[in-house]
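A quick write-up on the structure given underneath.
Of the protein chains in this complex, one is absent; all others appear in place.
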């Protein structure tokens, strides 16, 4: 197993003809991912690395069996692209795009409410099930198949962690970058629930950061019903107080969004918290043994 | 049993201080319904027939145990009232109000999607579980407790049918007027599903009329999975062709909205269709025997 | 509330939907002045009535120049336009819309309405323009494209693209199509429409997009939000309007049995019962579920002023309203008027007995039917039944009071 993506994943890339889209689609194909179609409005019939481009996602879905979308379209069109993919019935939608207006995401998330569709991101590196499938922009070679699920709000910091895990001999089942924006599709809890049901995942490394209360919610969920060991790291312990707006938002949910508070909450809920990012690989290894 | 309302129903009346609201609330109380609070903005502290009035539904809910709302507010405020009741956590919301703009209902129904709340109406007579509880404007005395579930898009036509049933010796478990508007909260299928699970309901009388495809959808559901006998009547066999707009809407759903088509579909799905409204009581009796 | 084409096009223009240059005219002179304003021809002169198929009835004419506009307008204004949708009586034309005419390259169908099943606005489009939606559905269903609009999002760009590509429009038309479609959706939501229909939507030979025709129905329930549009209403002095003044829901039909019922469903069921008895209703009249004595009296007057009516059937299920109060209302109304036709009354509900007694004791000529079965029998035996009666037995008559035949 693994979660969300595997050997049966068949991907349409929205924004395939763009610079980023074509580059990363190629990287995914090199990794072994089955990119079966592309979508760029008005560019129907073009080919990129042998992949046919369509005008709309629905059109692509009529021509190919597709279950996953990877989105690279510019921020001002990205909300539309996400909804287009979900409306076409795709079950996993991965949005790499950074900079989507938050009120666009308010509507998109309300739209997705109750729909059978996992949105990963936006503003995320995507996800990878090592050795099986990569739907994202992370460097493939640092990953190894194995029992560790990784879930993270960060990009390069996830690569750092995965690299340490691999070097410590801990391969990964699936690594999910859920994205750094205030409003994202899948939260820590959403992904943890999938890891809970995944037989191939033996333990989870969770990488959080300052802002919001997603880590606190994850802590409560883990204590109540997550059956596997969790090792966590929170970035931003020394960050200067954030924008006040972040505060007002967090206050509503009963938190302050500071790393210190998050780390304390995680510890209170029995979760192993790593302080020194340089040690996370070895600490994970020790914690799991 | 019975569906939606019974001895445990505790009602707030929105618009209690109005002419209609106070009149019908009194009738409900006379029937034995527990009206425990009223809501009219700005009239907090008033009393109507011993029932205390609050400014908001949430306020009423803090002061009393309430699970049901009965709405009599004017059409221009009714959508707001429905949402207020649902947002306060009430599980059954009955909206008598006629004339709510259809685009208001589009938003209200989207809002209610996936919420644990049964909206009955709008533009309906409400519902009654004879001998237990009446949350609506129907004349109580024509009803008798018994095994027949009644579900209808009509008002007085339902009274006619119930009257005939009672005179034929067929009492009712619950009679639900789902309302005559193009967009309503609970459909035939929604109510049939509740009747399916209700041990006290042995058979159902379904009263439809021209327009839309709700009866056809009910027919399909009944054939596939409704375990009890259904007797139906469709009003409007001789109505002149309706507004074209009704057509365009019905066409999308693959129907024409005519009574003839509905009756044919019902018969094709094995449902007993009564032609002469004057005979429905006796035909029901014969069909059930 | 149905808007005229010229009114609908005013809303279109407000929201940026391109319409052909033109103006409405109430006389041939005004039509000529519009032509002057528009400059060179050719022009098109279109009768402004609430009915489709105007072209077939001679209500739409091409006019090469100003003089032709005046001539065509003088023929159309004042004519009784008969189209497949007006019925044989036709409609009197008060105004024409004079527009610049264009060479059309391609016609499309486009409409927005509410889909009851999904409870959402839905946009329908087809490359088979110029046909009625019913025809498209029957003859070319594969050409009908639909998109439901989620109220969370409104009309999304990807949905507009979906129409655009499926309609096979030329790439250069992309942005003008998008602004037309989003403008139409704007009209639909902003003015609480139940229908916005453009048939045909055209692309002209010089590659412009226009809403060539325009049909807009505004949701009557949303009138309170659109007082300005309400002022556009034109009264045509119909029975329906007269009834609406008394808050009665009346529809004129072609039979001889005048009927008054409380509740629309009950009224339809009563019509069906009249039909089953072999007769035909002269009208649909719903005096409202919570009918009071005044509404009953008004409804009664309306029916009696219709000289086609040979029998009046009053069918009231009292509900909350007591039957004795209703009976008094009927008695008073009948006493006031000179009633020459028989009156059949069926009262049910609270205090039914007392009401029936009041009717019987009055010195007026009421026939009382005790239930719907008796209503059918009475009609079947009234002499108004001109068609085969489905299983309604004459014998039933014996039980009833005598009816003049």
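Lettered A, B and C in written order, each chain numbered from 1.
Simple rule for what comes next: a contact is a pair of C-beta atoms (placed from the backbone, for glycine too) under 8 Å apart; a residue touches a chain by one contact, two chains touch by 3 or more.
Just so you know, these numbers come straight off a predicted model, no measurement behind them.
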Among A:36, A:150 or A:207, exactly one should touch the missing chain; which is it? A:207
Answer key for A:29, A:75 or A:285 versus the chain not shown reads A:75
Could you tell which one of A:159, A:195 or A:221 touches the chain left off the display? A:159
Which of these, A:142, A:194 or A:271, touches the one chain of the complex that we don't see? A:142
Residue positions on chain B contacting the omitted chain are 41-42, 44, 55-59, 77, 80-81, 83-84, 87, 107, 110-111
Residue numbers in chain C that touch the chain omitted from display: 151-152
Applying the definition given at the start, please give the residues of chain A touching the unseen chain. 23-24, 27, 75-76, 99-107, 109-110, 125, 137-139, 141-142, 152-160, 163-164, 180, 182-183, 207, 209-214, 217, 233, 235-240, 243-245, 247-253, 259, 275-279
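The definition used in the following text is that only the chains that are shown with their structure count from here on.
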Overall pattern in which the protein chains touch one another (line/ring/star/complete/other): complete
Pick out whichever of the two, A-C or B-C, is joined by more C-beta pairs in contact. B-C
Innermost chain by mean C-alpha position: B
In whole angstrom, what separates the CA-based centres of chain A and chain B? 46
Cα-centroid distance, chain B relative to chain C, in whole angstrom: 27
Mind pulling the chain C residues that touch 2 or more other chains? 150, 152
Check: chain A positions touching at least 2 other chains come out as none
